[in-house]
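Each remark here refers to the structure printed beneath this line.
In this view, the complex is presented without one of its protein chains, the others remaining in place.
After this line comes subunit A, so read on.
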């Protein structure tokens, strides 16, 4: 990782589930709130591991981010009809599996614009349909799927809790370390004053 003067020129190395690495510009990566929260301030040694997602998916996601770098700030979901030709091509050339992978990755990376466009696209599939027509469009979840989903979410919540606890512990330690010299200073001053007072009273 380098750190030239212009932030848009900074390149980050991303590692996919296959272990492959590729470059992504800082400007594109900063559209991910997850990245901003995890690496922006502290930096990263070596490639950033997004190993839950394959290279093709990550490249697709960052292709979108690179493209939307120069767009205005995101201000809520756009109507599908307002999407540019490039956006439409981007979505149309994906098959269903890739589309789902992109939503999952975008959701994990917390890229609001991409997630919202993908969701609007799904909602469009259901728009204006009655119950019977909807049943044909979507796969209904089985009990096992729902159970598995719930378990994954519980695991995620537990992992997030652990990370938060660790972070809190680390923060506490840092605070203690920072406070030590001040406390020592106070203690030293107090000792000096006590000694002075004692010597004065002895006189």
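The rule is short, and it goes like this: contacts are C-beta pairs under 8 Å (C-beta built on N, C-alpha and C of every residue); 3 or more make two chains touch, one makes a residue touch a chain; residues count from 1.
Throughout what follows, contacts and distances are computed from a predicted model.
J.: Assign the chain not included in the display its UniProt protein name, restricting the answer to "Exoribonuclease phosphorolytic domain-containing protein", "Ribophorin II", "Translation initiation factor eIF2B subunit beta" or "F-box domain-containing protein".
T.: "F-box domain-containing protein"
J.: Out of A:56, A:125 or A:164, which touches the unshown chain?
T.: Checking each option in A:56, A:125 or A:164, the one touching the absent chain turns out to be A:125.
J.: If the hidden chain were put back, which of A:38, A:88 or A:134 would touch it?
T.: A:134
J.: For subunit A, which residues touch the unseen chain?
T.: Looking at subunit A, the ones touching the missing chain are residues 77, 95-96, 99-100, 103-104, 107-108, 115-116, 118-120, 122-123, 125-131, 134-141, 143, 145-146, 149, 153.
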